[in-house]
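Complex shown without one protein chain; remaining protein chains in place.
Right, chain A next:
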Amino acid sequence: MSKGKLKSKNGLADRLGSLGALLVLCIVLSFATSSFLTQSNIMNIFKQTSVNALISTGMLVCLITAGIDLSVGANAIFCTCMMGMLLQKGVTNPLIMILVGIGSGILVGFINGTLLTRLHLPHPFVSTLGMKNVLWGMALLVVNSQIVSGFPKQVTWLGSSTLPASVPVLGGFPISFILVIIIFIIMGIFLSKTALGRSIYCVGGNPEAARLSGIQSANVLTFCYTLSGLMSALAAIVLVGRGGIANGANAIQPYDTDAIAACIIGGASFMGGKGTMSGTLIGALIITVIRNGLQLLSVSTAVQNIVIGLVIILAVLLDVTRERMDARARRLAAK
């Protein structure tokens, strides 16, 4: 029996594992509360997942490079506030607003990448943590700590619209989640089928070997953090649509940790070099389903947090155990 075969089978099992967990979770919740498996609640889950799924995309790319981007949530809120600032200043052109929002996110990501590569800061944990605080303050500053509302319809469309109820089965499906699906398909193909995508895994595994193989590791890393910034900006537009407001105080909501959790549950590792888009999507859905289900069961937010925390620990524990078992299987096979 070849070890290669064993491996690919395990790979499938990984994916099936988290997908299975998601299904079991849904089945259990369907029995536990009659309001879970309804058309409107399912659409609600998709809507609630959109922001975290987008942010997780950027986080995943950074995690694959063995880095991390703790500024994702603050960056998203900063982008909403930049758009809010325009509104305060009387700019109502939706195109300019969206471009400024996306531009801000990309710029912040690019700065994060530059700090890491060109300015040689150590692990991005520190620099992006610093950036998170900077952005929190900036978000409040640009809108004078006010809550801005009254965004034009074209800006809020992405985060607030759904497919019309007349569409069979998918009536009420959020437009934002269609964006998520499109982004995940593009990113999935990008990561597995393009040279740059594959380089990201290699730079994560061994930046020096990648550099000496002709891959510009520094550029690849800068690209990853810039991409993370772009994803935060897209999440910002969805956020503005969903809530209709820009509020700088939200910058310290746990967007970053939710994104990390989605990636890790989906099979990414802090050691870098692994993680997939499909796994991350399942991870993001698992988190929303748990939150949603517990809310329907009227469980307090305190307990919700405890459960989410335990799920993260469990996911990592499973992952580590699985790897140890794999290593042992290989040792036995070598005998």
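Basically, contacts are C-beta pairs under 8 Å (C-beta built on N, C-alpha and C of every residue); 3 or more make two chains touch, one makes a residue touch a chain; residues count from 1.
FYI, contacts and distances are computed from a predicted model.
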Worksheet item: For the complex's missing chain, which UniProt name, "Ethanolamine ammonia-lyase reactivating factor EutA", "Butyryl-CoA dehydrogenase", "Sugar ABC transporter ATP-binding protein" or "Electron transfer flavoprotein small subunit"?
Response: "Sugar ABC transporter ATP-binding protein"
Item to complete: Among A:Ile215, A:Ala251, A:Ala268 or A:Ile286, single out the residue that touches the unshown chain.
Response: A:Ile215
Worksheet item: Per the definition of touch given earlier, which of A:Gln146, A:Asn206 or A:Ser278 contacts the omitted chain?
Response: A:Asn206
Response to the item:
Contacts from chain A to the absent chain lie at residues 2-5, 7-8, 189, 193-195, 198-199, 201-202, 205-206, 208-216, 271-274, 330-331, 334-335
